[in-house]
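Removed: one protein chain of the complex. Kept in place: all other protein chains.
This part shows chain A:
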Amino acid sequence: MPYLGGEEALRELRRALSNPHVQADPVRYRAAVLRVIRLMAQGADVSGVFPEMVKAGAVPDVVQKKLVSLYVRAQAPRQPQLALLAVNSLRKDCAHPSPAVRGLALRTMCGLRMPGIQEYLQQPLVNGLRDKASYVRRAAVLGCAKMVKLQGDCEVDGALVNELYSLLRDQDPIVVVNCLRALEEILKKEGGVVINKPIAHHLLNRMPDLDQWGQSEVLTFLLRYKPRSEEELFDILNLLDGYLKSSSPSVVMAATKLFLVLAREYPDVQADVLVRVKGPLLSACTSESRELCFTALCHVRQILGSLPGHFSSHYKKFFCSYSEPHYIKCLKMEVLCELVNDENVQQVLEELKGYCTDVLVELAQGAIFAIGNIARTYTEQCVGILTELLGLQQEHITSAVVRAFRDLAWLCPQCTDAVCQALPGCEDTIQDSEGKQALIWLLGTHGEKVPNAPYVLEDFVENVKSEMFPAVKMELLTALLRLFLSRPAECQDMLGRLLYYCIEEEMDMAVRDRGLFYYRLLQAGVEEVKRVLCSPKSDPSLGLLGNQTKQPVNAWAWEFNTLIPVYGRERWALATAHQPVEPSYSGPPCTDSRSRDTESLISEGNKEVLKVQPSTGSLSLIPDASLTAEQFEKTWLSLDTSCHLSLPWCGPVPPDTIQTALHVVHIQTIAMSKAGAQPWKAYLSAQDDTGCIFLTELLLQAADSELQVSVKQSEAKPEALQSFISALRTVLEAVAGLGS
C-alpha cells in the first residue's frame, strides 16, 4: 500500500535508527522505533528499515522489543530472506533470563508467516514447553498449534501431542486451557482432543482455579465426555452445580448447555436445570449491557420454544423500556408473544398496545403482528384491540392491522365476522403493496360478508392504471373474480373493465397472463371457474401446525450457547451453506451417527451405546431422531403411502398420552391436533438405525369409530415396515385400551 508518501520520512528514520548516538540513548531510540510503527499503522510501506528494526530488537528494553516484534510479524511474509535475521536474534531471546522476554520471543517466532520457519521453531518450542515460568509455557503451547497450522498437511508429531497431553496436568490454569485449545486444533482431523475419564475428572477438579474464559471453554470441551454410569453423571452434575450461578453469563450458558446435553436421557433433570438458570438468565435479560441482554433474550426465546410457560410469571421483565435499542425491543415482543397465558394476557396485550403507536414504523408494525399472533389463541380481545387501532387512521398501522387480519381469517375462521365488520374505511388509509394485497384478498374471499365490498374493489379497478405494484393487480384480478362468483350482479361490469385493461393495456407480463387465463376460464363456464377458484377460505389446521412445534429440549440442546439461537436456525443454515463442515467442538449438530462415531473413537471398551429395543423384533428405532415440521412436510409430499390400515377406536383421543406412549418407543410426534378437535389429526416420524425414515399420519374423522393410519417409508423395506407397523399398532391399542 504505497501511499501517504512516506519515502522521505522513512529515509530519515533509517538514518536515525542507525545513528550510534540515538542507539546509545534508550529514550530516543524507542521514539524512533515508535515512529516506524506509527507509519506502518497508517499504511505506509516501511519494509525498507527491516535490518535496522531487527537490530533495534536486540536491546534490553522490553517495550522496544514488543514494538519490534509487532513490526517483524507484519513485515516477515514480504521479506522471508531478511526475516531469517530476526529469527536469529529471537532464538537468542528465547534463552533470555526474563520470562517476559522469552515468552515474547516465542510468540513472535510463531507469528512469522514464512516458509521453512518450522525447522527453527521446533527446538525453542520444546524448550518452551518445559520452561519453569508458566508465562512462557502458555505461549509455547499455543505456539505448537500455530506451528502445526503453518505446516499444513504434514504428519503430526506424536511426541509433541503426548507432551501436550501431559501438560494438561500443569500447575498453571491458563496453560491447561491452552493445551486443550492447542490439541483441539492439532488433532482436528482425528476429531479433536480426546476427553477420557481421567482427563475429564482432572479438568473438573481444576475448574475452580480457571478464569471465566477457561471455565467457559472447559465446560464446552466436557460436552464430549460421556459418563460411564448414572452415578458418575450425577456426580459430575453436582460438582458443576455452582457454575449455573456463576457471575459470568458465558459460564452460566456453557454450564447450562453441558447440563442439558449430559442429562439428555433425564427430562426431569433438564427441566430442573432450566428452572435454576431462570434467575441468571433473567438478570442478564435486564442487564445494562445491551449486547449480553440481546444474547440472553435469544436463548430465552429458544427455551420458550420447548417450555412455553417457562417465564410466564416474569412477563413484566420483558416489557420494553423507552430507551432500549430497537433490536432488544423486537426480541422482547417476540418473547412476550410466547409466554402469554390466561393470567397475564390482559397485561401483555395492554403493553403491546402501547407499542403499536410507537414512532418507529417497524416497531409499531411488529407490535401489531405480535398481537395478531396472540389472537390465534385469545381471539376476541385481540381483534378488539386491532379494530380500535384502525381508528387512528395511520397508514402504517392500518396496513399492518389488515395484514394481521388476513392471517387471522385464514387461521381462525371463527373471527371472520368480526374482521369483516372492521374492514370498511380501511381502503383510504392503506398505501403500501402488502397492505393493499391483504385488503383485496379479504374483500375477495369474504366479500359476501362485507356489504360494500364491490364498491371498494371498484375504486381499485378505477385506479388500476396508476397502480404501482403488479402483485396488487394480480390480487385484484383473483379477488374480483371470486367476488363475481358470489355477487355477480354487482361485479360483472367492472370485471369486464378490469379484464379488458389487463389484456389490452397492461405492460407487466404476469398480470396480463393471469388476465388472459381468467378470461379463458370464464369462457369455459361458471362451473369451471368455481371448480378452479373456490378453494377453502381458511385452514385452521395450518395455524395448529405453525403453533404446535413444542420442540423437545434435546432438539436444541446441542445448539444452545452457539450462534444458532442468535441467528435463528434458518439464517445460520444459510450462512454456513456451501461451507465444508468443520469438525469443531461447538458446532456439530446432534446427528446421532456422528456422535456415535466419535464416541467409539474416544472410549474403547465403553460399549454401552444405548440401544433401546422396542417390542419389535429386528427393528431398532433411534431416539431423538426428530425432523422439523418443514422437513417432515417435504418428505411427506415426496413419498407414496406404503401402507394404510384402520384401527378400531372409540371415544376422544388423549393427545398427551399418545405422545408419551409413542415417545417411549422412539416415535416422535411432529404435529397433533388439540384434544377434541374434529377431525383429529397427528403426524409422526421415526427413524431406524439404517437411516430409513417412517412417516405416519393418524386421522380420526368425527363420525368414524376407526382410526385411519397411513404410513410412508423413505426406503422400500417390507420387513422393517411390518415391524414398525406392529410397534405402532401395539402402542395405539394400548392407549385405546386405557381410554375405554
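List of remarks:
Criterion: contacts are C-beta pairs under 8 Å (C-beta built on N, C-alpha and C of every residue); 3 or more make two chains touch, one makes a residue touch a chain; residues count from 1.
Operating definition for what follows: contacts and distances are computed from a predicted model.
Not every chain of the complex appears here, and the one that does not is recorded in UniProt as "AP-2 complex subunit mu isoform X1", selected from "Large ribosomal subunit protein bL21m", "Integrator complex assembly factor BRAT1", "AP-2 complex subunit mu isoform X1" or "Auxin-responsive protein".
Among A:Ser216, A:Ser538 or A:Gln713, only A:Ser216 touches the chain that is left out of the view.
Within the whole complex, the absent chain has one touching residue among A:Thr295, A:Asn344, A:Ser399 or A:Ser538, and that is A:Thr295. Only one of A:Asp45, A:Asp172 or A:Glu633 touches the chain withheld from this view, namely A:Asp172. Which of A:Ser229, A:Ser323, A:Gln523 or A:Ser638 touches the hidden chain is settled by the complete complex: it is A:Ser323. The omitted chain makes contact with just one of the residues A:Ala83, A:Ile186 or A:Ile564: A:Ile564. Contact between chain A and the absent chain runs through residues 26-27, 34, 37-38, 41, 60-63, 66-67, 70, 97-100, 107, 113, 132-135, 138-139, 142, 145-146, 149, 171-174, 177-178, 181, 208-209, 211-213, 216-217, 220, 241-242, 245-250, 253-254, 279-280, 282-284, 286-292, 294-296, 298, 316-317, 319, 321-323, 325-327, 351, 354, 357-360, 392-394, 561-564, 566-567, 571, 575-576, 579, 584, 586-587.
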